[in-house]
Every structure is written in structure tokens, then in C-alpha cells.
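Every protein chain except one is present and positioned as in the full complex.
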Amino acid sequence: MTDDPKMAWAITAEGSQFPGPLPCGLRCIPRGVDELATEHLVLNMGPQHPSTHGVLHILVELDGEEVIAAEASLGYLHRGIEKLAESRRYHQVPTLLDRADYVSGLHTETAWALAVEQLAGIEVPGKASWLRALLMELNRYASHLVWLGTFGMDAGAMAPFLYIMRDREMLLDVIEAITGSRMMFNYVRPGGVVADLPAGVDAKIRAWLEVADTYLSENDALLGGNEIFRMRMKGTGVIDRATALAFGMTGGCLRATGVDYDLRRDVPYCAYPELDFEVPLGVRGDNMDRYDVRVGEMRQCIRLIRQLVDGMPEGEFSGKRSRVLKVPAGESYAAVESPRGELGIHLISDGGLTPYRMRLRSPAYFNLAVVDEALAGGLIADAIVTLGSLDIVLGEIDR
Amino acid sequence: MSALGILGRFAAMLVLLLVNGVVLIYMLRKVLGRLHLRIGPNRVGPFGLLQTTNDVIKLLTKEDLRPDSADAWLFNIAPYLIFVPSFMAYIPLVFGPTLAVTNLDTGLLLAFALTSLVPLGVLMAGWSSNSKWSLIGGMRAAGLQIAYEVPLLLSALGPVMMAGSLDPARIVAAQSGVWLGFIPRWFVIPQILAFVVYAIASQAETQQTPFDMSEAESELITGFANEYGGMRFGFMYLAEFSNTFIVSAIGTMLFFGGWQLPWVATPAWLAPFVFIAKTYTGIFVMMWARGSLPRFRVDQMLSFCWKVLIPVSLAWVVVWACVQRLWPVVAMAVSR
Partner (left out) sequence: MPATKPAEVLRACGIPCETSTEALGDIVRLDAGRAADAAAALYESGYDFLVDLFATDTGERIEVTWHLRAFDEHVDLYLKALVDYDGAAPSVWHVYPAALYPEREAAELLGMTFPGHPNPKRLLTIDGAEPFLRKSVLVRSAEEVRISS
């Protein structure tokens, strides 16, 4: 043991033997990868690798081409967002949160706004709720498009990715017209949203809705309709229901195992109670199911956006906002269904000008923890697509 | 043949190979660009035509890097072991009635023998780089190319039986004229099954998507070529395109009548152009598949080869041998 108290926790690796049968039907004790193993090949996949979706580093222990064990090594994108939030005022925090999940920033922003509103007791006008829901659905679709494209790339299909970028461009134009930005929106604030729908954006959304279905079917036919692709996806990367729940997986990855769980329906927020949509489910929890669930979700997205545009109420887009937001001491937790799963903000306030502690419950962080269970037993090629099917965004995992 | 003649022929082969490389890289970029809703290179020169030349200059002037821990000797010769066979494989190609590097009775065998040397160089490159990615890529490439060599050879047997020769010139000559007065005597028509096997196997042989596991970009980055840079990489790249040209050219000779136009007699001066046009059409189809399909998984691909392609092509060889033997007997019996 070292005398340095900071390092003490790192040394206590001893005594991690687990008595009795393994819990939750786990395959083995998730000790990670033994880097000094001699009989197996340990491959460092990433942090610079075309298919790790950012700067993920995965240690893979290989026996030939077969994966024996895998461990994710995180932190290459760690910016200390939770710590930084403690020195930002309440209305400045969304700027940081946009950079957490940079593919669907509006979900993180909304979760933050809901947590603050819950603690401060701020009323949100009806239209703001609808605008939030609309923007979140647009953003969800854009995020799923990125996933669909990169997933195809992981499987070696280059063409769908570029087709999808064309579709996403149209969508981002719409989002930009509303929020003023393509990526770092800073649009949802405690109390409402920043701006109303600008004139003419309605026609823009409708023009996109016209083609969205066709484009999606085209892309789905290129990937899901391809026999090679289906052969690779079926039966690989199987995550069963028990494992998914044990690892705290949420979102499409959980629904692919057949668990009927969607925060938008089960713990409604924003305008969702008034909307009509279905929750697509999988059966086996393999890559094909995750693909089908997400594509099904995209179809539901189009349906939701149509309802949101048609039913957009009149009224104020934001409640009264004071220049300095003070939140009473206390704790609150608010969660939204982000494209990756349950995205929660746990806010602790001491009544000051800045949050005392902000915890981001990032869905991809929990979804990624399953890599060892999901990748082991497959081939390298399966590992790549399975990782792609989890739809990870490193910005929100590393925070 | 005089020494000068031999040198001249070699120079012509080299020029053809280099021009092919440059044109094919440009073509690949443009074709893939169009398939991907992109434009492709359009900045350097008119229509981006000079892009490839610039790339060649870049590759030539790059520093020749070798990883410290690499096996120096193997690492250095591997690119040439990949390049030289694909260069030599131009020898048996027949560009016209009198236009070929040399006429060999067993030209087809030579071409296949030479292309089957490529996996050796690939394996050496993968092994000697002393990188795990390269090693996996090299192993995959060797395994796949050896596996797909078998159906490639078997599928060529049908046309060989029909022509009764392994000499490419005679195989092409056997495809002149028409059947039943209007169908060109191209072997692809009776041998359609063999052609399908040939097309699949040649796509695998040249390691293009959906069979590009050895350099699977999303898995192994660039596989066996990971540690190579500069002109050493250039040689590998060039060999890849040269192989594409060769399999397409052999396919043209075996199944599509080589340098001959259908229905009309082909003037000698036009023959090379017809041959090149047919070959490039074949390459275009290969690129098309490359641009639109996802990748197989390595074990699925191997089992597809051993369990589907090889039995099918073997069965086809037997069936066709019977047909060819029995046909005159049947015809005679019918006429009697």
C-alpha cells in the first residue's frame, strides 16, 4: 500500500474474488482485460480508429479473430462538465450540456430545464412544451440519422452514409432556422425556450416531412433490405433482457431486448401526453433488433413531428424570466428519453447563484458498460457492428 | 525474339500498367463519387483529371518510413512481391488478333499462377510490419485469396473446355461468329453459371467490397498496408488496380469474346480498343458493387466459398464435360 491517500483506492484490486454463483447471470467477473496475457492477442482498438465513434479506446483480447474479453477505456473526451457546471450560473449551464451529447444537444438542454423548473417551481407555458417536444423530435431524427449512417459504415456500406447526410442536411437547416445553430443550440432555457418559431419555418418542416418517409425507406432498403447486412446482424451482439437491465441500459438498446419502456410514454413530460405514438420493440436483442427498433423509432418520429406541427398551440413561448435565476436549496431529478435512452439530470442546489452539484446520467455511459458481455464470443467484425449498434456518443460518456 | 524486342514489350507492359493505374484511380473516385451523391475530384486540372498524377507525385516524394521493429528485409521486398506478379500477368493478355506480349499455349494457366502469388506478398507485408492490425489483415487476405483461387480456376474450366485450349488467343478465336444466326458465340451464354462464379471470385480475388476484409477500413483500418507509406504503399495500390484490370481482362477473354465485336468482323486496329472498352465495362461493374454493398464477415465469406462456390463450380465442370461429350452422340442419334 502506498501512503498517498489519493492513490489508495487504485491499489485495492486485491480481494475482488466473488464467492458463490455469479449475479445476474453474468458470464464471468468483469475484471477487464489482462494486458499481460501471453497466449491471446490484446488489440488496442482506438482511440484513433475509424469505427470507435469518437475517441473511444477499447482493449480487445483476441484468440485468432474471436473476441475473448473487451474493456472500454474512457476519458479521452473528459472535460469535467460536471465540475464546470458548479461555477456557471443556471442559464449558462446549457452551453456546457450542448457539448456533452453533441449529436442531440436539445435533449440534454431540456433535461436541465426540467430539473431546474422542478426545483424552482417555474411554470412553463403550453407552447414552450410543444416547441421543446418538436425540437427534441427533430433532433432525435437527426441523431438517429447519424447513427444509421455510421452503422452502415461500420458494416462496410459507404453509400448509405452519404445519402443520409443529404437528408440530415435538410433537417439541420430546419433546426438552424428555429434555434440559430446546427449543433450547439442553447435553445431551451428554464422557463421556456429562447425564441418562437420564425416565419416560414412551418413550410420548411412540411417540405422535409414530404420527403422524409421516402428517404428513410430508401436508406432502409440499402441497409436493412440487404441480405449481406442482415446475415451479419442476425444473432450477433446478443444482449438479453436480464443483462440489459442489470447494466442499466435504456433506450433503443433496452427496447431491442423486448422491454417495453419509453420515458416519453411512461413518465410523460413536455407535450408527449397529448401525442399519439407507438414504441417499437425487439425480441432477441441482437444487432438486427437494435437496427429495426431504431428505424421504427424514426418512423414514429416522423409521425410525432407531423402531429407537433399540426397541433402547435398559440401563446407565449417562454414564461417570465428573471435576469438572475435563483433556485431554492434542494435536490431534483429530471429525465428525458434521448435518442440513446434515459438522460437524467440530478441537480443539487444550495440556494446560491450556481448549482451546487450537477450530475448527468448519461444513457450511452451505461449502454457502453455492457461491451464485455456483448462483444465476447464474437469476431472482430461483430465487435465493430455491435459497438456501432449501441449508438454511443463519446461526448456524453466522458462528459 | 531480340533483346530489344523483349525490352520494348516490357516497356509497353509497364506503360500500360501505369496508365491503367492512373486512369482506374481517377475512375474509381469518380464512379464512387457519383454513386455516393458526391462529385469526386474536380479541383486539379480539367474535371480533376490531374488529381491522380498529383497523388503519384506525392507518393514518390514522401519519405520512405519503416517501423523500427519491422522485419526490414521482408518489409522491403513485400511490395515488390505483390507488384511483380500482377505486372507479369499482363504477358498472356491478348489485345488483338496479332497484338499480345507473347503467345503461350498455357497462357491462361500462367496468368492464374501469377495472380496466386500475390497472397504471399500480402502475408509477408502483414507479418513483417510487426503490427497487430497488419498481421490480422495479412492473415485474412491470404486465407481469402487462397480460398477464392479455387472457384476462380474452376469457373475458367468451362470456357477452356469449349475452346479446347489454354491459349487465350485460341479461346478468343473460338468465340467468333454466331449461334443460330444471331446470338454472338460468346461463352457467357452457355456458361452463365461459371461466369457468375467467376465474377464473385474475382471480386474477392481483388479484395474489393463486399470482400475487402483484408483491408476492411472500419475494422482493420487498412489491414496489411497499415505501416506502409510513400511509393511502397504506391506499389501495393498500383498492384491492386492492376489486378482488377487483369481479372476483368481475363473475364473478357473467357466469356465475352475478347477483342471481337459481335456480329461484325473486327478490324485489327480497332481490336485493342474493343478489348479495353469491354474490360473497363467489367471494372465499372466491379466498382458499382464496391460502392453499394456492405461487407461480408470473414467466416461467412469463407463458408460461402467452400460450401457454395466450390461445389457449384465443380458440379458445373462435371455437367459441362458430360454435355460436351454427349452432345455429338445425341445430335448424331437424332439426325439418324
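Details
Note that the chains take the letters A and B in the order they are written out, and that residue 1 is the start of every chain.
One rule holds in what follows: a residue touches a chain if its C-beta (ideal position, glycine included) is under 8 Å from a C-beta of that chain, and two chains touch if they have at least 3 such contacts.
What you see is a predicted model, and the numbers here were worked out from it, not measured in a lab.
The chain not shown here is in contact, across the full complex, with A. Between the chain not shown and the residues A:248, A:319 or A:377, the one that touches is A:248. Within the complete assembly, A:24 is the residue of A:24, A:195, A:283 or A:353 that touches the hidden chain.
Residues of subunit A that touch the chain left out of view are 5-6, 8-10, 12-13, 15-16, 18, 23-24, 26, 29-32, 71, 74-75, 78, 80, 82-84, 86-87, 118-119, 245-248, 261, 266-267, 330-333, 342, 344, 346, 348, 356-357, 359, 361, 365-366, 368-369, 398-399.
The rule is simple: only the chains that are shown with their structure count from here on.
If each chain is reduced to the centroid of its CA atoms, subunit A and subunit B end up 44 Å from each other.
By the touch criterion stated above, subunit B contacts subunit A in their complex at residues 32, 35-38, 132-133, 136, 140, 209-210, 212-213, 216-221, 291-300. The touching residues of subunit A, when paired with subunit B in their complex, are 41, 43, 49-51, 65, 152-159, 162-163, 166, 222-223, 226, 228-229, 231-232, 379-382, 384.
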